[in-house]
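Note that this complex is displayed minus one protein chain, with the remaining chains in position.
And then subunit A:
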Amino acid sequence: MRLNQEWQERVDAVHRGGQEKYHQANAEKGKLPVRERIRLLLDEDVYEEDGLFAAGADRGLPADGVVTGTGKMHGRMVCFMANDSTVKAGSWGPGTVEKIIRIQETAEELGLPMMYLVDSAGARITDQVEMFPNRRGAGRIFHQQIKMSGVVPQVCVLFGPSAAGGAYMPAFCDVVVMVEGNASMYLGSPRMAEMVIGEKVSLEEMGGARMHCSVSGCGDMLAENEEEAILAARTYMTYMPDTWKTKPASTDSKPPVHMENLDQMVPENQNAAFDMLSVIHALVDEDSWFEIKALFAKELLTGFARIDGRVVGIVANQPKQKGGVLFPDSADKAARFIHLCDAFQVPLLFLMDVPGFMIGSKVERAGIIRHGAKMVAAMSQVRVPKLSVIVRKAYGAGLYAMAGPAFEPDWCIALPTAKVAVMGPEAAVNAVYANKIAALPENERAAFIEEKRKEYQEHVDIYHLASELIVDDILPMTKLRSSLAFRLEAVSAKDKKKPAKHNPVYPV
């Protein structure tokens, strides 16, 4: 009885976390207590915690600032770690690090997804010898993350800072959800930057959630508050299997929202902007589109969805943004998403409307060739099924990067609006006939150019390409969804073996 009472008092003390003033400060910023976050992440209140008494008895650091354990999400077992920022600002001491490593090892051993709820000031400098350089020090957390990468899903929700070395924890996760206003990631704080390199910058500009989700690409989803962020992590997991060895679960089919004039959705004028999201919504199950990196490199859309209940990863050009032209950042975004889908058996669907890769000295200096090559390489080497649809234009290396016929898509289908060519008619006529045009009397030039453009258009006509068996079928928008659904079912049994080598030498 006495022993039970002591136990209860000790548990209560740990559950209270850090000092009251830190709880208040958190509440003012809209930050929830650590176990409240865990309850929102998991089904009801079903979880078992490990290392509750770490650094407790004489050191007064409840749970050593991190809650770790196993729990259920959508009825599936998952492992989790969650920093408690009321305990020494969620900093990492030796017990913190050991607890994190142990739950990671459990996730790896049991083949369970690993959730990281991050809110930490980073290494506890006073404890550095015990937690920084050693074999089971903080570096081991990252080593473990990388070992687990592509084995089990790893999801990060960032509620507060992840500073210095700690910033690598989100970086090694598959996706990172950030809470606007509170989440931040940086190697050196603004104070340190001013001291060391003389730069004056705000925390938000340096490493705020919005910056990372729209500029650096370190964040995948920006959430308005903690509840929304946690819900995003839960929803993301519905598209993921438990491990690389299984496929994501299918659900019942849900027809897309009905749209009028489906066949007028894609403008015939190749140069006019339109919203590719409307095409996606017309193809996928209602409410199933889950976009990744919606604010970053918007000229390319990446996200998960369901077609007839089956999970699919979509890579689509967005002509509404920067003309859908591919840039170094969009190539980077695509490569990353393709790797993610390939790792967890998510078939890929490419929707093409691409004028090509951007040209000009600015992007050449930024290494657009190697970033573009990275995207092509990622797409080329996937072992999951890939379907490609030429929605409108597919010019130049854009055709290649978006799973054109040479890259062994299971099928390549074209809409009647499709145009496939090395370049658009204007540029092509100019490239081939520039000298001839210059030699013509001025009043004959326009007619000559018009005639050559017409010839060119006929040569690259999509029915001509279909007659040469370059595309597998031509379908109107109204028939596309049912065809894709059928084809996704057909490829679901695909088992493409890994080639006998270590790895390709990646362009980046």
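Throughout what follows, a residue touches a chain if its C-beta (ideal position, glycine included) is under 8 Å from a C-beta of that chain, and two chains touch if they have at least 3 such contacts; residues count from 1.
To be clear about the criterion, contacts and distances are computed from a predicted model.
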What is the protein name, per UniProt, of the chain that does not appear here: "Transmembrane protein", "Acetyl-CoA carboxylase biotin carboxyl carrier protein subunit", "L-lactate dehydrogenase complex protein LldE" or "ABC-2 type transport system ATP-binding protein"? "Acetyl-CoA carboxylase biotin carboxyl carrier protein subunit"
Sole contact to the chain not displayed, among A:Arg234, A:Arg306, A:Lys322 or A:Lys374: A:Lys322
From the list A:Ala427, A:Val491 or A:Val508, which touches the chain that is not on show? A:Ala427
Touching the absent chain in the whole complex: find that residue among A:Met358, A:Val384, A:Ala414 or A:Val460. A:Met358
State which residues belonging to subunit A touch the missing partner chain. 270-273, 319-325, 327, 355-356, 358-360, 362, 424, 426-427
